[in-house]
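Of the protein chains in this complex, one is absent; all others appear in place.
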Amino acid sequence: MALNNFCLVCGGTGCESSKADDIFKNLRTAVEAHGLTGQVQVVKTGCFGFCEKGPIVKILPDESFYVEVKPEDAEKIVAEHLVKGRPVKELLYKTADQVTAKTEEDIQFYQKQIRIVLRNCGIINPEDVQEYIARDGYLGLEKVLFEMTPQQVIDEVKKSGLRGRGGAGYPTWLKWTNTSKTPADQRYVICNADEGDPGAYMDRSTLEGDPHSVLEAMTIAGYAQGATKGFIYIRAEYPLAIHRLEVAMKQSREMGLMGKNILGSGFDFDIEIRLGAGAFVCGEETALIQSIEGKRGMPVPKPPFPSVSGLWGKPTSINNVETYANIPVIITKGGDWFASIGTATSKGTKVFALTGAINNSGLVEVPMGTTLREIVYDIGGGIKGGKAFKAVQSGGPSGGVLPAASLDTPIDYESLTKIGSMMGSGGLIVLCESDCIVDVVKFYLDFSVEESCGKCAPCRIGGRKLLNILDKITKGKGTLEDLATMEQIGFAMQRASLCMLGGTTPNPILSTIKFFREEYLEHIEQKKCRAGKCKDLVTYTVIADKCIGCTVCARKCPVNCISGERKAPHVIDQSKCIKCGACFDACKFGAILVS
Amino acid sequence: MNTMNINIKINGTPVTVPAGTSVLKAGKLANTKIPALCAHPDLKAWGACGICVVKVEGSPKMVRACTTEVVEGQNYITHDPDIVETRRTTLELIMSNHPNECLTCPRNGCCELQTLSAEFGIRDVPFASGVRRLPEDLSTPSVQLHPAKCIACGRCALVCQQMQDVWALEFLNRGDQTRIAPAGDVTLAESPCIKCGQCSAHCPVGAITEVDETRKAWAALRDKSKEVVVQIAPAVRVALGEEFGLEPGTLVTGKVYAALRRLGFSKVFDTNLSADLTIMEEASEFIHRFTTGGELPLITSCCPSWVDYLEKYHTDMISNFSTAKSPMMMMGAMVKTYYAEKAGKTAADIVSVAIMPCTAKKYEIQRSDDMRSSGAADVDLSLTTRELARMIKQAGIDFVNLPDEPADSPLGIYTGAATIFGATGGVMEAALRTAYYMVSGKNLTSVDLVAARGMDGVKIASVKIPAGGKEIEVRFAIAHGMANVKVVMEQVRAAKAAGKELPFHFIEVMACRGGCISGGGQPYGSTDEVRAKRTAGIYKDDKDSVIRLSHENPSVQALYKDFLGKPNSEKAHHLLHTHYVPRPLYVK
Partner (left out) sequence: MTLQELRAMREAGQKAMDRRVGGDKSIEIIVGMGTCGIAAGAKETLDAFVNELNSKDIRNVVIKQVGCMGFCHSEPTVEIRMDGMPDIIYGNVDPETARKIVHSHILEKKLVDKHVFDRPSKDIVKEK
């Protein structure tokens, strides 16, 4: 009996931590118990992207898309859907207007996406190279090794217009050209998988869901640049991605897709994994090289650029995971095809990790030129809980905070830089009216200050001073002068920091002082935090007229600082209140005043 | 490549500089000063401070002048209002984390941060202070760490790692918690530190300093029950003048003698005499080993940092080390025995003080029991050139206008061979001049051994000495700057392991680049330019000397005749030689 059905279970880190592995096992057990072995194949795939609703299980061929699946649902899915052919309605995704969506096509989250980088995520079993090959895997490598010269490969990449997805958007072909043109007895290609922005997990998901695409791309890059050795620098906090990479590398070596004389072409290429300890600065390419060499991960001045003198002094090209994942497709489908997607200066797609106050958080891949509005409202499904949109933070700690007025900006490298942010690696965090801008910016500064390597004075000292001032402002002790001081420090840090980590640390501050100045002024002049996030500026009081004395707030208060008789207005003891907001959330009568 | 010239502009003014020149250096060549705090000509640009930012015309971005190599045709803007604003803010940031303790700081008046602050007219630091009161490290007798003052420019760590290959200092922690200290958080004394003091010589502020013992010196001078005798090292005489506004390399031997006398020292002796003594002992030792098939190569041992380094990093070479003490220790032993005898005193009656270009000498005087060959400490106190300058200033002595005075007898006369101990290659040159005589029975026709001189990190050459109708060839190697030693030692090891003929018979090593003239205790501001001037002063002293061969020093001859007998005699061995032991890199 031939296979009739596939059960695709998301095996990304997010879903795995929500017991996707148990779902996978239970599905297998149930399939066996119902005598369907041989007819139904249960496959663990990479991330589907719709992490908001994970764990996700997709049934083929009818493409039923089950969301928020629990291990105990496995039996029902098998018994109802696979045996009786009746989709389990309550597990299907429901759109905002409560219409049950059957398949991905019906889900708005997927409608504006084009999946190039994530082409195999959620479809293939990442631990099975045969599945990758069946999806045109290693077709690009085959083409490159047997039909193209290294220069032709670089030309094809040039035609595609692909630019580095790590943040700055340096043309990939140019990087490859610089490296290949430097005379040397050895060259290296490095894959930067040291993704570290808070909230970003594009690269992790790509590696977890489609590790072979990166291995294939690195081999192609090695061929194009005359390198026989590659390194993947990945943070040790990504155990699943590392595991999948190791499995993939083992398979590739065994099959002769990596190592000596690949596919009989005479080309040698091998890859090693190097684990990083999770220092954000090691995503900076010179610091990354130092770290691979076993030294303290501190940036070193450029020039010389790694393309001239990189790893162990040899010409080295460093691309990030997402950049690499595009390469095999560019080779198989052609640079022209790739260049037809996107805007004039930014080609192809960009993967974003969409998080924050948004209905559909998850991993999205959209063509360059998609507007923030489309991402937030069409794909993201708008703001959670019907609250008002406030801003989008893009580019992680190096990026900026963009107000509503920027929503119609088409996303590409130039447009984002123009409005004071940057593409960065692709984190998009949506902020709503309940978020305090100063508080959010403080979060990013705290991150950048923690992650500063400490080498150069502007970043080492400047970042801390900025954070201290922000802290003052959130405590109601800021002065108008502080805004000018922050701008002064920011100006110098942008110009005198040694690497981009320090150079971009002030971006969240500078962009918000520009777009959200009134919120800073409220904190400074009125000692008020409109979102109620800055605890020192918030007071919770009971409006006696509205309080019916139900005692719910008193019971919810974690520090027992609300007292009052039953059916009589309650009182909050301000000296004990920790401003957690539990009473506000608990009160059904709107009797808690936040001021 | 190096001869290629590049045409650029600095603020619109055309200037031609060699390819590979940094913008910082190009600015200097174009008479434009670009301020910088972390860059140092001795070190590979590190780019930490962020002060030296400049613009390339046509780009709004700023780049570091120290790390940016000039590119043909470009115009570099070294100052405009934006640049000045950026530099000022960065400077204010650095100052906001630096204690305002200039008045009591050892670097008061010679601090690079202080100078920069004065130039920028900083009157008020607009940022809240972030000084970290980290504990001081006072564990070594030579240098001290004052981490609260550290601006994390990295010079000391780079010197310790790149120039000296010692790795005692390391960057610890990250971000604004970054600090520089021995790895593993041990104290400096427990670390591989060799006390060379190059960290203190390169520190732009008062974060690493020599141990100041001027008060101890004053106390000794106040103690009327003791006779206080002093010696000065060769390299001091070409550098001390800098502290009083004289050009580097100005020879001030007579003025130093005069100043010391005015400070109250009863006898002013010259370490140069004992340098001649060292040559007699070491050349004899060399010839003995060379002619009797003894352990070769022979390695010089005058440099205490090198001794410490070898005892830690090259323990397999201990038997190759010359057992001769350093000139300072030999002088100390002679002061407390030979001179004491003559003066009718005991060793305990005398306080023996040494003025040295070196911080490690403070460690050497207590290195082992051999340093008490007279029964008491042979040298009681070793002061650096910088400390002596302070004492002279405290005494209000008008140094520049002092008359030239002679040293005291019987330990004051020296030869040209002794004075060149102060420069790299000098010990080798002096030893070979005398070895030549000892083997061949005649003196060299030209005593200048040019192959031993110069700033190449490793110098290799040979001399041919006629011996009984045939010629013997003595192959030698000279290394200075501790990181250069490894190559020489590896060559010896490789030859030994392969059973091949030794590449060298005689090896001279000095820990500091250029030798003692830029020792860790010399006046601040040692660069290759300054080193060249001091070195020139040293060789001028040699050239102008009437006697240029150690074995012809009449005082040394008298010393052997009256007191020691012969070189390498039993008495000489007791007083003038020492032994070495392997030491762990980390004591803990």
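Lettered A and B in written order, each chain numbered from 1.
Note that contacts are C-beta pairs under 8 Å (C-beta built on N, C-alpha and C of every residue); 3 or more make two chains touch, one makes a residue touch a chain.
Here the structure is a predicted model, which means the values were calculated and not measured.
One chain is not depicted; across the entire complex it touches A.
Annotation: of A:G35, A:P61, A:G294 or A:G385, A:P61 touches the absent chain (contact as defined above). Considering the full assembly, A:P87 is the residue among A:P87, A:P299 or A:G420 that touches the omitted chain. Among A:L257, A:V281 or A:V300, only A:L257 touches the chain left out of the display. If you put the hidden chain back, the residue from A:A30, A:L91, A:I107 or A:I123 that touches it is A:I123. Within the complete assembly, residues 1-4, 6, 8, 60-63, 81, 83-87, 100, 102, 123-124, 130-131, 133-139, 142, 146, 255-257, 263-265 of chain A touch the chain that is not shown.
Operating definition for what follows: only the chains that are shown with their structure count from here on.
Chain geometry summary: the mean Cα position of chain A and that of chain B are 54 Å apart.
Residue ranges of chain B in contact with chain A, taken from their complex: 45-51, 53, 61-62, 64, 66-69, 82, 85-87, 89-90, 93-94, 96-97, 126-128, 130, 151-152, 154, 171, 173-178. Within the complex, the chain A residues that touch chain B are 279, 296, 298, 300-303, 449-458, 460-465, 468, 485, 488-489, 491-492, 495-498.
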